[in-house]
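What follows is one structure encoded as structure tokens, with my remarks underneath.
And then chain A:
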Amino acid sequence: MNRREFWLPRPLFSLFLALLWLLMVNSFSVAHILLGLALGVFIPFITRSFWPEQARVRYLLPLLRYFLILMIDIVRSNLIVARRILWYPDQLTPGFVTFPLELEDDFAITILASTISLTPGTVTAHYDSDAGTLLIHALHVTDEDELVRQIKAQYERPLKEIFQ
Partner candidate 1 sequence: MELVIAITLGVLTSTGVYLILRARTFSVVLGLTLLSHGVNLFLFSMGRLTTASPAVIGLVEDYTDPLPQALVLTAIVISFSMTAFVVVLALKAAVELRSDHVDGEDPNEDRQ
Partner candidate 2 sequence: MNHLMIMPIVIPLLTGAFLLVMYRYNIGRQRSLGIGSCLLLVMFGIWAVVQAGVTDYTLYHLGNWQPPFGIVLVLDRLSATMLLLTALLSLFCVLYASRGSDREGSHFHALMQFQLMGINGAFLTGDLFNLFVFFEVLLIASYALLLHGGGRARSRAGLHYVIINLAGSALFLLALGILYGLTGTLNMADLARVIADAPEADLPLLKAASLLLMVVFGIKAALLPLLFWLPRAYSAASAPVAALFAIMTKVGFYAMVRVFLVVFGLDEGAPANETALAWLWPTALITLALGGIGVLGAASLRTLTAYLVIVSVGILLATLSRNDEQLLAASLFYLLHSTIMTAVFFLLADLIGRYRDQGYDRFSVISPLSHRWVLGSIFLVAGVSMASLPPFSGFVSKAWILQSSSRLPDYLWLWAAILVSGLLIIAALSRAGSGWFWRPQERTHKSEPGLDRGRTATVCVMLAISFALAVFAQPVMDYLEAAARLVYQPSGYVDAVLGDYVHQGGEGIE
Partner candidate 3 sequence: MNGSEMPLLLELVIIFFLVAGAIVALIGSIGLARLKDVYMRLHGPTKASTLGVGCILVASLLYFSFLKGGLSVQEALVTLFLFVTAPVSAHMMAKAALHRKLKCSPRTRTGPPDQ
């Protein structure tokens, strides 16, 4: 571990914190910039041991794009689920689906699991690290394999790119 890694373990994250600080205090004065940077360095430093061990984001932009798509998906699928809940809740056919993971990084898996949960209609109920599967509960499922394929295409692949 070199000196920079010791004192500044995550420069990108430090910047992010500083920015967050400025947004929070809603002031871009020099004092706050300095303070934000100080906190940005200080907080990662004291919490470095808590930070996930392996996770390293390789590509920032694809990640942002991923989140944007996710936002849209959330809104879209929300509408679908709303319709189902409101108009024909009795005709829902829920079911559990086992999703075989290709991702290996815990951090990436977490993002995938969260994504699955956030998109209405599916909830990640369990992550089996030994088997490398996610157990998904779907509110309305007609074809399990189709669901798995969809998730793999839409979310797992981009994530794999970002993290590997």
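What we mean here is this: a residue touches a chain if its C-beta (ideal position, glycine included) is under 8 Å from a C-beta of that chain, and two chains touch if they have at least 3 such contacts; residues count from 1.
Basis for inclusion: all candidates are chains of the complex that A comes from, given by their letters.
Keep in mind that this is a model prediction, so the values were computed, not measured.
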{"item": "Complex member in contact with chain A (any copy), out of 1, 2 or 3", "value": "3"}
{"item": "Residue ranges of chain A in contact with candidate 3 within the complex", "value": "20, 23-24, 26, 74-75, 78, 81-82, 85-86, 89-90, 92-98, 113-121, 123-126, 135, 137, 139, 141, 144"}
